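Sharing a structure, written as structure tokens. Questions coming.
Only one protein chain is missing; all other protein chains are in place.
Should a chain be cited, it is by its letter among A and B, assigned in written order, with residues numbered from 1 in that chain.
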């Protein structure tokens, strides 16, 4: 298994595109499975289109479905931070992508993104792990 | 890694059962991990029971949680198509299933299904990738 851990500066950005880093990591590695894994309890990974409005749509959907209000038992940090802790149950912090000849088999409109509602932690780690086969 | 790409005709069907294709692909392959991966930005993969009403329940739940209304930034295609682009953040386009002696270790009531809210693209590709171990 080949693996690296990235440090990503997200700041207050809800959706951060990781596709370039993922593509760079896979290059030259042949066939196998790539797992993109976020070792944080308040973030997720998703495969969505970027650059056409979905980033804002996803942020609005999360706010509608899991509002950052004072309704959570888990309280610390910013108001509604308890919501950030519920998010990974729905937007999981792990996704696996088949890789062929060093190229992730993403569709034309798929990007790998970090979903990070947590404004209290501006820097995030992301592990890329490739198992050749 | 052994891998194939299926072409699935979904038409306007929200949930399409892929269990037979998955089972056929795994047969004879021994032990390993199977990743079912959809290279599209407006579809997901899920493991649910089929044939007892859950297909309709899932479609209704998606419509309730992510309504196909004119509330999205991402606009093109049918009304509410922006919703289809948010779906994969919640119903991910990748799921990994352990395989033993060529048999996916699915439970009795689990089927592998393609979740496709997108009525504008009647045909979908699905990648099956098996990594032996």
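Heads up, the rule we're going with is that contacts are C-beta pairs under 8 Å (C-beta built on N, C-alpha and C of every residue); 3 or more make two chains touch, one makes a residue touch a chain.
On a predicted model such as this, the values are computed, not experimentally measured, just so you know.
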item	value
Residues from chain A at the interface with the omitted partner, ascending	1, 3, 33, 35, 37-42, 65-66, 71-76, 82-83, 85-86, 88-90, 92-94, 96, 125, 127, 129, 131-132
Chain B residues touching the omitted chain (full complex)	31-33, 44, 46-49, 52-54, 56-58, 60-61, 65, 90-92, 95-98, 100, 105-107, 109-110, 115, 131-133
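FYI, only the chains that are shown with their structure count from here on.
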item	value
Averaged-CA centre spacing for the pair chain B and chain A, given as whole angstrom	20
